[in-house]
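All protein chains but one are shown in place.
The first chain written gets the first letter, and so on, giving A and B; residue counts start at 1 in each chain.
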Amino acid sequence: MADTHKQWLEELEAESKVKQEQFMNDIASKLRHPRMYDKPNHPFRGAPDFWNAFEWSEEERIQAFTDNFLSVGGHVARLGSMDEVKSFIVQKAEEMSAKYVIRQNQPELDALGLESALTGSSVSVWNTDDEQYWRARAAEADFGIVIADHAVAYTGSVTVLSAPNKGRSVSLLPTVLIIIIPIERLKTRLGEVLVTFDEAGREQLPAGIHFISGPSRSSDIENDLTIGVHGPGIVYALLVE
Amino acid sequence: MKVSLFITCLSDALYPRVGEAMVRLLAKYGVSLQFPTVQTCCGQPAFNSGYWKEARESAKTILDAFEDSDFVISPSGSCTGMIHHYPKLFEDDPIMLERANRLQSKSFEFTQFMVQVLGVTDVGASFPHKVTYHPSCHGSRILGVKAEPLALIQKVKGLELVPLPFAEDCCGFGGTFAVKMADISGAMVTEKVDHVLETEAEVLVGLDMACLLNIAGNLRYRNEPVRVMHLAELLYEGVK
């Protein structure tokens, strides 16, 4: 079976490569130029110059991020240390009687010692056991805990990147999402984060890059705003010094 | 300096009073308008319906009429806007294309000419009434005439300008659209007039007699007494 599936994919790829040439040749001929193989000069790449020069101070970034995140129904707390983060999470878990907590497998989160601090919850650590179906673990979780790789003040967004120790499901499937944002990762503009992916280049990119700007929402029923449709309905952004 | 009047077929046939007000108002500034009588219609009804051959027949009369004019002034943003389509209409004919480009660069809608060329915003008019203003789509969107009429209206003494809700929404005229899609057009003009009535204005002022014909037609159909005027009429009445 494995072999036939692979064969089938290879056949498809062979067909696709033939079709690719036809497609591109057809496009070039319709555009009335010979096939282009060299990178064209792109004078309008990215945002306008005046925008790229725009930058806020740290306090302005914190303020703008907070305002934006609150305005879409998210929650924000500004905390002085990772110890405060720990107490915050413990308190929230007790308040909401969180039974299942899932977190990314990162040293900063290991250091929080949530496994022993959360007495009423069972805490799982993403992808630490090959036998587990981790998507289901995330789906049953009340809390998901992640660390932001980047954050953007102007749009009130947090960026999380996937990796073997950082599941996409952890920021998606639990009911409550807690995002820890080290304050030095908070940038002014979206472009400051996006440009890092251009700089990194294709081979360095993770499979999933997710910008999260608040709780899941929909206005599909009579324009009435509903929070928490498919993704987490309660989202905490913890800005940590 | 030859300044010519592009009357537009609608004002010529149905609203000569608008042309007259404009001519009399401009005369107060020493502008002596000429009226080349070979002009007919800008060709827009045919152009917009896709009959470009027929549109060219009509457009040629406009190109002929204003061949040696320095400025061409019309009481309609839509008809002046149509002149902006002439280069496209004649794109396959280099000689006509050149004439079309030349005509476009010297064509002005009435308020454009008043404000941009003459530099006048205060005509010294007084008009002590409650007025609302409908900015016609082609004037504001094709020609970009947005600030000029407001500048003129705001300087009229005694005039109380009430903002028209959803002012920038089309009145539903759209030329042959009003006939071909009569019910959609009817719904649009009905809504526009609802908004006009909400303002409780005594007068609706505009820059395009086609839109005003449409709106006035619905007002009168509903027996509503709101007076409908072209801005040139209002200004002239205010200085008379």
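Here, contacts are C-beta pairs under 8 Å (C-beta built on N, C-alpha and C of every residue); 3 or more make two chains touch, one makes a residue touch a chain.
Everything that follows uses one rule, which is that contacts and distances are computed from a predicted model.
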**The complex's invisible chain, by UniProt name, from "ABC transporter permease", "L-lactate dehydrogenase complex protein LldF", "Heme exporter protein C" or "Molybdopterin converting factor small subunit"** = "L-lactate dehydrogenase complex protein LldF"
**Message:** Contact with the hidden chain only, please: which subunit A residues?
**Reply:** 5, 8-9, 12-13, 15-16, 19-20, 22-28, 30-32, 35-40, 42-48, 50-51, 68, 72, 126-127, 132, 134-136, 138-139, 154-157, 162-164, 167-169, 172, 189-191, 194-195, 197-198, 201-202, 205-224, 226, 228-232
**Fill in**
Residues of subunit B touching the missing chain are 1, 7, 9, 11-17, 19-20, 23-24, 27-32, 35, 37-41, 43, 45-55, 57-58, 60-61, 70-71, 84, 87-88, 100-102, 104-106, 108, 112, 116-119, 137-138, 141-145, 168-170, 172-191, 213-214, 216-218, 220-221
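Quick note on the criterion: only the chains that are shown with their structure count from here on.
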**Request:** Return the distance between the CA-based centres of subunit A and subunit B, expressed in whole Å.
**Result:** 53
